[in-house]
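For this depiction, one protein chain was excluded, whereas all remaining protein chains were kept in their positions.
For chain A:
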């Protein structure tokens, strides 16, 4: 491992099971994983291999059945729902495959919303959000509602919102699944750029070779277990 930056997240013996009738499904199966600050990670593997489940656990959207999970000083598996919600607000950025944005808010308001919920003054929040939209290339679309934006543009707004509050980690579950290859590439380039310029940590699950190829660290999941974990040096 050539990367010397500090450890951000630690998963120890994490398991997530689902009951399916009388069968127990190990969606994540006794998994150990360390994520360092500033990494750009692609999670890949066949459908049902546990990518989404793992991201949900990392993001505090779901709780592990067993094992320890920590982000910085926070022990996720010991936190209450309300604490997890606060943690998501303050420390984690999310980009979903679709239905990402609040439909009644403009692009700018969607980005500023998180900041305002965090308690940032409205003027300040709008200013920061405007800069962020500029960075993702949407400077002219501030006032458009999500319905007035293309899929690619919506995902850029989602990216802007995910990173505007400088979270510890940004999680994206198949962010390019609904985009054509050109829009996908642009989104990947944007995320890579943000990763490099802001040293922001990204974990992206995907089937998309474009995404996987662009990642510096590629984690291959199968049946809830890591089958390979390689770091490409640039």
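We adopt the following convention: contacts are C-beta pairs under 8 Å (C-beta built on N, C-alpha and C of every residue); 3 or more make two chains touch, one makes a residue touch a chain; residues count from 1.
Here is the rule we use: contacts and distances are computed from a predicted model.
**Student:** Considering the UniProt annotation of the chain absent from this complex, which name among "ABC transporter permease", "C-type cytochrome biogenesis protein CcsB", "1,2-phenylacetyl-CoA epoxidase subunit B" or "3-methyl-2-oxobutanoate dehydrogenase subunit alpha" applies?
**Tutor:** "ABC transporter permease"
**Student:** For the chain that's not shown, point to the residue among A:88, A:144, A:207 or A:222 touching it.
**Tutor:** A:88
**Student:** Residues of chain A in contact with the chain that isn't shown?
**Tutor:** 52, 55-56, 59, 61-62, 82, 85-90, 94, 96-100, 102-105, 113-114, 116-117, 161, 173-174, 205
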